[in-house]
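All protein chains but one are shown in place.
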Amino acid sequence: MNKNEVFIKLPDRPPPSSTVGIIAWTQKNLFSSTTNTLTTILFFYLIYLYIPPFFDWAIFNANFSGSDRSICDANKAGACWTFIKVRFDQLLFGLYFASNPDQIWRPVVALSVFVLILIPLVIEKTPHKKWLLIFLLTIYPIIFIILVYGGYFGIPISNTTQWGGFLLTFALAFVGIVLALPIGIILALGRRSEMPIIRALSVTYIEFWRGTPLITILFMASVMLPLFFPSGVEFDKVVRAMIGITLFQSAYTAEAVRGGLQAIDKGQSEASMALGMGYWQRNVFIILPQALKISIPSIVNTFIALFKDTSLVSIIGLLDLLNMSQTASRSLDWNGYDIEGYLFAGFIFWACCYGMSSYSQKLERKLDTEGRTE
Amino acid sequence: MSKTKIPFYRNPKIRSLFVQFFVLSLVSFLILSIYQTTVSNLIERGIQTSTSFFDDVAPFKIGFSPFLDFDLGKTTYIEVFYIGILNTILIAILGIIASTILGFIVGIVRLSPNWLASKCALVYIEVFRNVPLLLQIMFWNFAVFLATLPPPKKSIEFGFLYLNSRGLHTPIPYVEDELRFNFWIFILLMTVVGCIFLSKWAKKSFEHTGVKRPVFFYNFLIFTILATLSYLALGGPLEFDIPVLGKFNFKGGGQLPLPLFSLWFALTIYTSAFIAENVRAGISSVSTGQLEAANSIGLNRTQTINMIVIPQAMRVIIPPTISQFLNLTKNSSLAVAVGYEEIVAVWAGISLNQTGQAVIIIAMTIIVYECMSLFTSFILNMYNRKVQITER
Partner (left out) sequence: MTSASASKKSTKNEISPIITINKLNKWYGKFHVLKDIDLEVNKTEKIVICGPSGSGKSTLIRCINRLEVHQEGSIIVDGTELTDDVKQINEIRSDVGMVFQHFNLFPHLTVLENCTLAPIWVRKKSKLEADEMAMELLTKVKIPDQAKKYPGQLSGGQQQRVAIARALCMQPRVMLFDEPTSALDPEMIKEVLETMIELAESGMTMLVVTHEMGFANKVADRVIFMDEGQIVEQNDPKNFFNNPKSDRTKLFLSQILNH
């Protein structure tokens, strides 16, 4: 018999210095070949060409002080953020709240409550997320209406026609999202139903709304909706837009939910059938909770699309964030500073949408890895 | 086992029939009552819904109608409708071509091994797809182009293209002499046929002998040379009308009015961000295993890209990109904001205001879009079926 040799582990050595560290990284990612180096130079030049002048204009030379256009008119080399500062309340909360500063706490509180609920919802480890979400979708709208619309507890009424700015954008999107969710779920179930008539009706509804651009739907809502109801029933423009948006959004939500339903293994349905559950029990307790969880990323993606699309109401004359910035920058006081207006509105839209899309991408990756390990 | 008689209301078939019947009646009732209220509302307001206004003369001017001649005082509403559709198709085609090219470029740059380039593409994608399209259209049109483009006298020149605050002026080809032009087209067709034969022959010879010829290059060469020679020989059967600066504006040539140009610009940038993301996702979907396998059998980089990566990536890229084309077409309706005269602007906008025929006009607009959407699903289904056949 051989004597046992003992396996001697060689010590780990650090890699050759030429392959790690910042220099190696730079060489690999920026200068690995002639083309790569040329690309780096080209893009560096492009950045050099546009970025420093932009920052000069937007920050270093920009005007922040003062309360009228004289300062901006004196210094044309920089952006006129004074305009945004002066019109800030109007851009965010609309004309009613801008002209009644004592009431401005109402939208501020309403939006803060929303953010306070949203933060724990986005954080991964929060317990009882489901209840928070249900609170957000059911109780919160009531709080919002009481606070922003008023009429109860001695809070003066601010009519929806007077809503404007970011507040209106938020309200339109939120209403669309909240109301479209239940309709969308029912439509998604309908589209996967075994009853041919139900299926046909759901498909027709979904494809009809998905086939038309929102702007025609908004036109329809503003000119035809009054015709659909007996005379005497009147909606103001904002409510009409909300109805149009909800009908439109429910079709997209339905498709997002359907994607989730399709991903659920057929075995789940069969197993619950084997336990003697009926159609609604099966769906409410077993299928939908799983399907909705899977479809959250796609549902969030439809939110993003809707949030951007709410800006179309400015075409039918509502003063949402976009239209408000445009109107403000065309007023005599600030005529000529429309770039600042667009950039401000664009930045707010961008921040909301980018936030949502990062969240949905994170969730998607998480669902992906979970799916693999489970 | 004893067979008890099931009460009819527990029979699943009867239940299902009942539910369907119930829902159908509910929906029918809803539609019917809406219909009746609408009719009575219309009567009350004294609006007579009919298509008789189609043949009335439209009392407004349409500035841009490159395909149908517009005559103020002669053109009827139904012709306005057609002009709107044609203008929608025009912006759709322009936008689809430009956003596909730009989208593929950005998507490929996104995957570049160069860190800086890849990050720049990422910023492009994340900025432009997360800002509302309407805002972008207005921004480019009102804040950038209208505000900064020079008047016609000081147009920015790119060769024979002139850009100014009225739009983009381009040369347009026109036929000098019908006979010579047709003859030239005939020669071009024959050349194409010849090139096809050459390719066929080259393919066959390649299969038999393994000799590869740069057929594409040959064909390109042959076509260009023959086209140029015959063009010269026929004394230029196709002339170009080049825009020339007159006293105040350009004369001759074609013009993309500024609203169309801004809309095209914004739609292209917005849609290209989405297409770029599709392209990135499609190319990344080709697994590293595929690349390793291609490398391990000795294919070089170009061969791997052409024969392994592109065919597989295209299957992932094409379906969502076709949907983006439809989105672009629907989004072109935002033209109302800047005044480009496509279907929503001239039909659901001006014509509706002029005639008050809301029901018919909105219905026709919706039908136009529904047709485009059906057409897109048809193409998508066809594509998916074809891919399924070759895969399984």
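The first chain written gets the first letter, and so on, giving A and B; residue counts start at 1 in each chain.
Note that in this section a residue touches a chain if its C-beta (ideal position, glycine included) is under 8 Å from a C-beta of that chain, and two chains touch if they have at least 3 such contacts.
Computed from a predicted model, the values in this text were never measured in an experiment.
J.: One chain isn't shown here. Among B:Asn182, B:Gln303, B:Asn353 or B:Asn384, which residue touches it?
T.: Answer from the full complex: B:Gln303 touches the omitted chain.
J.: Of B:Val57, B:Leu72, B:Ile93 or B:Ala293, which sits in contact with the chain we cannot see?
T.: B:Ala293
J.: Identify the residue among A:Pro16, A:Pro101, A:Pro127 or A:Gly276 that touches the chain left out of the display.
T.: A:Pro16
J.: In the full complex, which residues of chain A touch the absent chain?
T.: So the residues of chain A touching the unseen chain are 1-2, 4-7, 9-10, 12-16, 19-20.
J.: On chain B, where is the contact patch with the chain that was removed from view?
T.: 206-212, 287, 289-290, 292-301, 303, 307-308, 311-312, 315, 390-392
Just so it is clear, only the chains that are shown with their structure count from here on.
J.: If we count contacts the way the header does, which residues on chain B are in touch with chain A in the complex?
T.: 16, 19-20, 23-24, 27, 34, 37-38, 41-42, 44, 112-117, 120, 126-127, 130-136, 138-139, 142-144, 147, 330-331, 333-334, 336-337, 344, 348-349, 352, 358-359, 362, 365-366, 369-370, 372-374
J.: Using the touch definition from the top, list the residues of chain A that touch chain B in their complex.
T.: Where chain A meets chain B, its residues are 29-30, 32, 36, 39-40, 43-44, 46-47, 194-198, 201, 207-208, 210-213, 215-216, 219-220, 223-224, 226-231, 304, 308-309, 311-312, 314-315, 322, 326, 338-339, 342, 345-346, 349-350, 353-354, 357.
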